[in-house]
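The other protein chains are all here in position, but one chain of the complex has been omitted.
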Amino acid sequence: MIDSIINILTTVTPPVDNGTFWLPRAASTVAEEVDFTFDLINWICYFFFAAIVLSMVWFCIKYRRKSPNMVCEGPTHNTALEVTWTVIPLLLVAVIFTVGMKGYLNLRESPEGCYEVQVTGQKWSWTFSHPEFGATQVAELTVPVGKPVRLLMTSNDVLHSLWIPDFRVKMDVVPGRYTSLWFEATKVGDYQLKCTEYCGKDHSKMFAMVHVIPADEFDAVMTKLASEYEDMSVGQLPAYAINRLYNRCVSCHSLDGTTGTGPSFRGLWDRVSSGQVGFSSGETLSSLLGDATLYGEPENYVRESLLFPQKHIVKGYLGSMPSFQGQLKEKQILAIIEMFKHLDEITDEEGNITVNLDGTPTE
Amino acid sequence: MKTIYAKNSPTDNYLNHTKGIKSWIFTLDHKRIGIMYLICILFAFFLGGSFAMLIRFHLLTPEGAILTQDQYNQAFTLHGAIMVFLVIIPAVPAALGNFVLPIMLGAKDVAFPRLNLFSWWLWVFGLVFFLISLGTGGVDTGWTFYTPYSIDKASSMGGVIPVLIGAFVLGFSSIFTGMNFIVTIHRLRPVGMTWFRMPLFLWATYATAIIQVLATPVIGITLLLLIVERSFGIGIFDPALGGDPVLYQHFFWFYSHPAVYIMILPAMGIVSELIAVHSHRHIFGYKFIAYSSIAIAMFGFLVWGHHMFTSGQSQLVNIIFSFITFSVSIPSAIKVFNWLATLYKGSISLNTPMLYGLSFIFIFGIGGLTGIHCATLNTDIHLHDSYFIVAHFHYVMMGSALIGFIGGIHHWWPKMTGKMYNEAWGRFACILVFVGFNLTFFTQFMLGSRGMPRRYATYDPEFQTYHIVSTIGSTILAIGFFITAIYLIHSIFKGKKAPTNPWGGRSLEWQCASPPPWDNFAEQPEVGDCYDFSVLEWNEEEQGYDWRKDVAHPGE
Partner (left out) sequence: MTTDHDQHDEIQVGHVVPIKFLTAICCLLLFLTAVTVWVSRYDFTQINIAEMGIIMALFVATVKATIVGLYFMHLRWDRPFIGFVFVGSMLFVVLFIGVALTDSMEYQPQIIKGDTPVVTEAMEKLKDAH
């Protein structure tokens, strides 16, 4: 399971530059502004901190008590001094506030002509929908370089927060409401996107990868993505599902047999098709399969587990699977079913994915 | 000539005036209540600290070394809830304030002694509820209990409601202590103790008490609403029922921001005392420090939204809060400059309390200055909910408020116990705490600004070095605290007898015996300028300070 995650995160070349002492690399237009503000504040702070500590140490050395009966004749007040060291910091913070506010307004006011992406956060994955192309990405976001992109976000369950550290943008994702952020990437490459509002067990694994690609390639890539599975034959669907859809499931369902928040996918189809799944209600799946029963075919059970996961909760699990209703097209559901059926052919014993999207084996 | 300083009586002081456990847990004596608070709070501190050590050792490796994700989530929740509600909010006011305030004021006790005892009992009930939650399923919502996660019974654990009840009860403990102090300071000042003759610790405690009374009811209501929402689904915070999760954050932070001033103001008051007494120098800018305490208390109510800059709060409100937040930083800066000016031309003794006071200035310097990064809108967008914030609040809450508390414990230890602790070990432990603290938390600033979010049980391998350094620092810190506990406990049994006035303080608590008698003062004490140290002289035999024989007493 861990390997699969690392797979996803490092399938492209690692970052070229590693940023500065304090900050990661700056890869967006606002990043440079934020970094400037950060540095400005830092230098003011270095100065004042040095002044405070050095004077403190100096006084402690120079005015060290030499005998218990020392009498001190120091001043007890000086209004001019008080005013000075009130007014100067006040002026400095006024400057910092103004710089910060201007930068903030720029961060929040998205420019005209943004490319819009709809984001849904849920425990514990991100889904990105490109309405312009009708494509959906999970745990990955492809955007063009040099063009402003606006993310319109909402959550399906609890609070999350979308943070792309290299772009210096962040916004909470709130259920029942839209929030938005915008950025314009300046360099081609891959950048991590993290959830940064505590949302439960797998909060630390709720990642996505932002792929910034050249603007002229963008249209082609997105169109291909949108119809990726449309033209696929049934035999190509398992490779598609394991490469494109599985990252939605990875935080709870392993490929190598380890039990996570949800059952492992390894051997799942064997159990499902033979009805050997026990539910927390006491029933077993076998009583719900076959003629004149609730499901009939095991494929229907899988379909229902995706759309109405709370209907039958497998014994021994908490039942925290979110619903994917509205997020998966019918063909994608079919792809997932095919993936289960052919899991042994597309993964190995340790849970590594062994085929690429186009069906060629990975090395 | 009248003797100002009472002679220590080995046979009759507040510790041995009556005997038996009942005479302690049902006492009405503010000194005993203060000591009971001190013991309980230090116990809770070690409990919360154990969770902290679990967290730090778990984070040694990127995949997490010792806990499961669920256990880690519980660990940071309990660490936060215990430290905030059980330790640092009551620490200085309840433990040290209760003991010192009436004596420093010149009174026999607080205005409402029974209410004081009730406050302590409420604290104990609060602790009991927290312990109950450990047995009813645990809590993993984070100490902030953000909705909708804390409402959703399917995702968060079953121990949420006991913790909420516990925090509610602790809120009342805080409110009653605050009420008590306000009335005591208004009404029980002796003749001669005008407002501007009060030591600055009392000004700080007064400002804190105002916040306690005004702000704490809001968290009470918030926690009640959360309990009702979780149990009955009334739909105030839950968006599935038409509620607003951001509204919860407004409710929560309206108290929790002033709460951080409850934590820091009394500690700053202690630092004023430490700096002045241990450099035998009249505090510089008395009125400015006094007024800045009140200013911080007032302004602290206007800035809660700076915890919510990325929450979906509107732009207009964000700008207002950022603006006011900058203005609240100024009074704190004024205090730091005044303390430095107090050191100027002083007679500085680098004993343990003073070392803690100086550590405070160093650490609060960093904590306060990094507050600027957090208050600035566009940098906070990047830093919010990252380890930078974790580092910032540990610098101010732990490195400043807690260090001030420990410095105060050392400063008033001779008065409270009648014994002197071992000075060499005291200094050594202070240095360990200082070094350990900075190692632990300074690296976390870089962790945060370089992109590590908070409340993460696992992380990217690129951050591992920072975490290892941080854990090493926390081990040094823990050793420092253990050494402190050992020599302090040792001093109770084997320490040298303390004189009435070991440090040469001028405030009234140094005029009564160490430990004080049952009713504090044998005769009504006389109030002078509590920062004028020129009237004291060293008494070699007693190893303490006495009134100079050639100087008239204040009343004469």
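Note that the chains take the letters A and B in the order they are written out, and that residue 1 is the start of every chain.
Heads up, the rule we're going with is that contacts are C-beta pairs under 8 Å (C-beta built on N, C-alpha and C of every residue); 3 or more make two chains touch, one makes a residue touch a chain.
Quantities reported herein were computed from a predicted structural model and do not represent experimental measurements.
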| item | value |
| --- | --- |
| Which residue of A:Arg25, A:His77, A:Arg177 or A:Arg271 touches the chain not shown here | A:Arg177 |
| Among B:Pro90, B:Gly305 or B:Gly346, residue touching the chain not depicted | B:Gly305 |
| Selected residue (touches chain absent from view) among B:Tyr14, B:Tyr146 or B:Phe254 | B:Phe254 |
| Residue in contact with the excluded chain [from B:Leu188, B:Leu241, B:Val435 or B:Ile483] | B:Leu241 |
| Option from A:Ser28, A:Asn42, A:Gln122 or A:Thr154 whose C-beta touches the chain left out | A:Thr154 |
| Residues from chain A at the interface with the omitted partner, ascending | 154, 176-179 |
| Residues in chain B touching the chain absent from view | 214, 218, 239-242, 244, 246-247, 250-251, 254, 301-302, 305, 312-317 |
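The rule is short, and it goes like this: only the chains that are shown with their structure count from here on.
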| item | value |
| --- | --- |
| Inter-centroid spacing, chain B versus chain A (mean Cα positions, whole Å) | 36 |
| Chain B contact footprint on chain A (complex, rising order) | 2, 19, 21-24, 30, 33-34, 37-38, 41-42, 44-45, 48-49, 52-53, 55-56, 59-60, 63-78, 81-82, 85-86, 89-90, 93-94, 96-97, 99-101, 103-108, 123, 157-159, 161, 163, 165-166, 168-172, 174-177, 179, 192, 194-205, 318-320 |
| Contacting residues of chain B [partner chain A, same complex] | 63, 69-70, 73, 140-142, 146-149, 152, 154-156, 239-240, 244-246, 279-288, 310-312, 315, 318-319, 322-323, 326-327, 329-330, 333-334, 336-338, 340-350, 358, 361-362, 365-366, 369-370, 372-373, 375-382, 384-386, 445-446, 449-451, 453-460, 504, 531, 533-534, 537-538, 545 |
